[in-house]
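Okay, structure first, notes after.
The other protein chains are all here in position, but one chain of the complex has been omitted.
Order as written gives the chain letters A and B; numbering starts at 1 within each chain.
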Amino acid sequence: MMPIFTAILIAALLVIITGFFCLTQTRNLLRVIIGVEVAMKGVTLLLAFAGYINGNYDLVQAFIITMIVMEVVVAVVAAGIAVRVYEKNDSLDIRKLTKLQG
Amino acid sequence: MNIFGLLLLILLALMLCFAVAAVLMRNLVKAALCLAGSSACLAVILCFLVAPWAAIFELSVCSGLITVVTISAISLTTPYSKDEENELIKKRRARYVALPFILLIVGVVAGYALLNGQTGLMPTMSNASTFASFKEVLWQLRQVDILGQIIMLLAGVFAVVVLFKERDEA
Partner (left out) sequence: MPASLTFATAALIVLPLLAILILNIVNKQAGQKIALNVALVVTVIQMIAVLICGSLLVTGGKGSIDFSVFWDMNANLSASFFTVDFFSLVVLFSIGMVAFISAMVAKRGVNGKELNFTNLLMVILLGMNGIAMVGDFFSLYVFLEITGICSFVMIALYHSKEGLEGAFKYLLMSCVATAFLLISMAFLFMQVGSLRFTDLTIALSGWATGEGDLFVTIAFICFIAGIAIKTGLMPFHSWLPDAYQSAPAAVSVLLGGIVSKVCGVYIIIRVLSSFFENIPEVGIAVGLLAIISICFGAIAAAAQNDFKRILAYSSISQIGYIALGIAAGGPIGFIGAMLHFFNHATFKTTLFVDSAILEESVGSTDIEQMGGLEKQLPVANVTTILSLLSTSGIPPLAGFWSKALIIIAVWQAGFHFTAFLAILASVFTLVYFLRLQRKVFFGPAEEHLAEVKESRGTLAFSAIALSVVTIGVGVLFPLILRFLQAQGLL
């Protein structure tokens, strides 16, 4: 493979890993949203690259636009739930979510 | 490597740096801004990868709207008290210190595997004219997705009604 393609793939992979790493380590509900968004950036790059490789640019553009719409709604809902949790618990700490265990 | 490739490489590195910064930043507002920066880099990369419409959406919606949403959520909440924060800073460093090493190792291994491994991938790079134009693709081939987007927006509206508009009786 051409080096530049390899670079794109690796960059996408690393961005996705960064996002997932954030999800595993964070203790803050809002940073969870940031982690998810970071991972989604990597996925978007991967999809765009896939379209570029096989020449299906237009189909992939339609995919990405749909994906962005989905992403925004998810982010809004996640932020809404996080704010509500904050109102109930007076904290954004994920470790205080311990009502449900067993 | 031509100038095009070099520019792309710089943008990729920048995007990765912004993403890592968004995760490592202690201040949430700065983290959200880094996310926006990463998004903006991605938008330019999308332009390089022949996806200009997607780039516009990425720039305006992801880098704009999502930042607004996150920052308003941040401003509605105050994360920690001062004492908690001081204690947390120390622990934070320990938790996130592994990230750069993980990225480095994965990057090297993946690079080695991709450059030497067998991937049946044949970049065809056919010219775009064999495929339908973008407008045609979006409105004719992806009708189901358009319907899905409409339904998703409905879902978003009802979600906002339930989560924000309805006040608790208690």
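Just so we're on the same page, a residue touches a chain if its C-beta (ideal position, glycine included) is under 8 Å from a C-beta of that chain, and two chains touch if they have at least 3 such contacts.
Fair warning: this is a prediction, and the values are worked out from it, not measured in the lab.
The hidden chain makes contact, of the residues B:5, B:64, B:107 or B:148, with B:148.
Although one chain is not shown, part of chain B still touches it, namely residues 113-114, 117-121, 132, 136, 140-145, 147-149, 151-152, 154-156, 158-159, 161-163, 166, 168. Remark: the residues of chain A touching the chain excluded from display are 16, 19-20, 23, 29, 32, 36, 39-40, 43, 46-47, 49-51, 53-56, 59-60, 63, 66-67, 70, 73-74, 77-78, 81-82, 84-85, 88-89, 97, 99-100, 102.
Keep in mind that, in the parts below, only the chains that are shown with their structure count from here on.
Chain centres here are Cα means. That of chain A falls 6 Å from that of chain B.
Those residues of chain A whose C-beta lies close enough to touch chain B in the complex are 1-11, 13-15, 17-19, 21-22, 25, 27-28, 30-31, 33-35, 37-38, 41-42, 44-45, 48-49, 51-66, 68-73, 75-77, 79-84, 86, 92-93. Residues 1, 5, 8-9, 12-13, 15-16, 19-20, 22-23, 28, 31-32, 35, 38-39, 42, 45-46, 49-54, 57-58, 61-62, 65-66, 69-70, 72-74, 76-77, 79-80, 88, 95-96, 98-99, 102-103, 106-107, 110-111, 114-115, 119, 121, 123-128, 130-134, 136-138, 141-142, 145, 148-149, 152-153, 155-156, 159-160, 163-164 of chain B are the ones touching chain A in the complex.
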